[in-house]
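Handing you a structure now.
One chain of protein is taken out of this complex; the other chains stay put.
Naming follows writing order (A and B), and every chain is counted from residue 1.
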Amino acid sequence: MSRSFLFRRWQLYVMLILPMTFFIVFKYLPIYGITIAFKEFNVFKGIAGSEWVGLDVFKSIFSQQGFYTALRNTFLLNGLDLVFGFPAPIILAICLNELRMKMFKKVSQTLLYLPHFISWVIIGGMVYQVFSTNYGIVNLVLKEIGLGPFPFLSDKFHWLATYTSVGIWQGVGWGSIIYLAAITGINKELYEAADVDGASRLRKIWHITLPGIRTTIIVLLILKIGDMVDIGFDRPYIIGNVMVRDFSDVLSTYIYRIGLESGQFSIATAVGLFQAIVGLVFILGANYLSKKTTDEGIF
Amino acid sequence: MEKKMKFSTFDVINTMIILLGVVICLAPFLHILSISLSGTGPIMSGKVTIFPVELNFEAYARVLSDNSMIRSMLFTIMLTAVFTASAMIMTTMAAYALSYANLKGRNLFMFIIVFTMFFGGGLIPEYLLIKSLNILDTMSVLILPGLISPFYMIIMITFFRSTIPESLNEAAEIDGCSDFGKLFRIILPLSLPVLATLSLFYAVGRWNGFRDALFFITDQDLYPLQLKLYQMVMNNMISEVTLSEGTNAAAVKYLPESLKAASIMFATVPILIVYPWLQRYFVSGLTLGSVKG
Partner (left out) sequence: MLKGQQDAYNLNQMTQGGQEMKTLKRVGYPVFILVLCMAIVAGCGNSGGGNGAAPAEGSDKKDSGNNKDRVTLKVEVFDRGNSPEGVTVTNNEMTKYVQENFGDPNNIDVEFVAIPRSEEINNLNVLMAAGTAPDVIFTYNQGAAYSWAKQGGLTDLASAIDEHGPQLKEYLKDSLQYGVFDGSQFAVVARRVHLQKYSSIIRQDWLDQLNMPVPTTTEETYETLKAFKDNKLGGDRTIPFAFALAPDSYEPVIWSFIKEQSDEARYLRSVTIGSREYPILMDGHKEGVQFLNKLYNEGLLDPDFALDKDKKKKTENFVNGHSGLFTFDTGTAFGGESSTVAMLEKNVPDASVVPLLPFTDFEGKSRQPAYTPAGMYIMVPSFSERSAEAIKYLNWMAQDEVIQFMAFGEEGVHFDMVDGFPVGKDGDVGAKLLYNSGDMLIVTNGIDFGSAEKNREYMARMVQEKHREMAKQSMEFSDKDAVQQPIAFDKPLDSEAKYSVVMLEKYEELLVKSIMSSEANFDKTYDAAIKDFMDTAGNEVFAERKAAYEAMK
């Protein structure tokens, strides 16, 4: 049986030759760099020439309170993104899909993903102009209608909301594209049948559209969970400020802070390795759970 | 399908929500646009919001008369096209093969690939690899290391599995279709939306990416546009830099804000056009036709 599959399906393996070569050459050949986490890395001696220090780097990281705070905040910010940021593009895609005016639909899709193209450095400056407590545009408007001012940037709990919303604003349009593509794949006959039954729009969304993109949602969710411990540098660093550091200090900024001058590579690699292991466990776990409960997964 | 163009409350609310979203998303872009069209004085005084003050087109004239910008733009367009095409070929091959649930060794292959999403060697080993492959300072270095994104590959696998009906697969196999034949004649035509989406993702990723070029490219003829832009925006922004460099930095000529903004617009608009163009492939109803044919 196995021989016959291999034989019958040799073309599939041929197709995999180049991709696997790619992964081996570009991803696995340099992977020895991980050993930096166990060495006192000296730029001039190179990776092989640097001295082994065993688990010293990890010990020093795990003994610092700052690391745990950063880890907690990474989960906190990523958790907020998961709860609010993950569903947002799905909802937007469905809303866009329900638009009747073709032209408006096309134009608004394009405009909604504009923020994806603005770099965080520039967004940072704008966020300050828009949200600062005393002279930010939002608070000036709110003042006109007798509300506020709200410390969007200077109180750490308000800041969490600001951080999450800015993230949604920046990524929602872009993120919806993939769901729009998935919605396109839904068999139109299903909608036609529902029309015959006189189903309402919301019912069609609930019973046809959502199940139609279910697999995509689950797979993206699994991937997202695998990224729970990984967080970009720019967004928390640029939107964060001194007053909210209790929440804005995450693993990426932690690496920047403790590693800038000294042993940057060893510490960064060690934290990276930690993140990788947690990430792998998360994604395998999420995949396993998903397989069990929904029979969908990436493996 | 939409024979009766009746607008319900649902439509009105929905349209309003989208319209609000559009306004919020458009505003910052207009802000950058107005800065690119304004005079230095109003910009420095913080008077430019979403309308230009002291309207002028000088910044654009400067960008467009700069040959190195134009050359960089052409190079980046070519780079993006070549990269996207190569990446799509590689990704499609891998995704197609791995979309077979009963492919022997599939889980092993998948694990090998997923593993690389988390574990990597870091900058220095990568640099040494690229140096030993002799592709430093070539266009290849901007193409090869990013050919397959495991993330996009998984998305493609998902689409192959969920949008292509099992019946179709079986029919093709009974017809004696080979795997390559099936991929090109049945699967790909059915997967236009995901192909378009992933092409867009790859293209935008390449267009906006510059970190690799920052380390692997020194030949300024091979600078992607975004790298030039990054240099412009970042190098003038670090206030710490101007401080410690004192008069040396003062002796370095800086670029006006409007020029930076104009360059940002110049570098962003071409890639923005790609999506509206790709939208044509977001057409549904292909499944039916294919089964019949």
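Everything that follows uses one rule, which is that a contact is a pair of C-beta atoms (placed from the backbone, for glycine too) under 8 Å apart; a residue touches a chain by one contact, two chains touch by 3 or more.
Here the structure is a predicted model, which is why all the values come from computation and not from measurement.
Asker: Of A:P87, A:G125 or A:G148, which residue touches the hidden chain?
Answerer: Result: among the candidates, A:G125 touches the missing chain.
Asker: Given the contact definition stated above, which residue among A:V57, A:I258 or A:A286 touches the chain not shown here?
Answerer: Touching the chain that is not displayed is residue A:I258.
Asker: With the missing chain put back, which residues of chain B would touch it? List them for me.
Answerer: Touching the chain left out of view, chain B contributes residues 40-41, 44-46, 65-68, 78, 81-82, 85-86, 88-90, 123-124, 127-128, 131, 133-141, 143-144, 147, 180-181, 184-185, 188-189, 214-215, 218, 220, 228-232, 234-256.
Asker: If the hidden chain were put back, which residues of chain A would touch it?
Answerer: Within chain A, the residues touching the omitted chain are 11, 14, 17-18, 21, 42-47, 66, 125, 128, 132-135, 153-154, 241-243, 245, 256-258, 260-265.
One rule holds for everything that comes next: only the chains that are shown with their structure count from here on.
Asker: Okay, in this complex, where on chain A does chain B touch?
Answerer: Against chain B, the touching part of chain A is residues 2, 5-6, 9, 11-13, 15-16, 18-20, 22-23, 25-34, 36, 47, 92, 95-96, 98-101, 104, 106, 108-119, 121-123, 126, 129, 169, 172-173, 177-178, 180-189, 191-192, 195, 201-202, 215-216, 219-220, 223, 226, 265, 268-269, 272-273, 275-277, 279-280, 283, 298-299.
Asker: Which bits of chain B are touching chain A when the two form their complex?
Answerer: Answer in residue numbers: 1-2, 5, 7-8, 10-11, 14-15, 17-19, 21-22, 24-26, 28-29, 31-32, 46, 90-91, 93-94, 96-98, 100, 102-104, 107, 109-122, 124-126, 128-129, 133, 144-145, 147-148, 151, 154-155, 157-159, 161-163, 178-180, 183, 193-194, 196-197, 200, 204, 208, 233-234, 237, 264, 268, 271-272, 275-276, 279, 282-285, 287-288.
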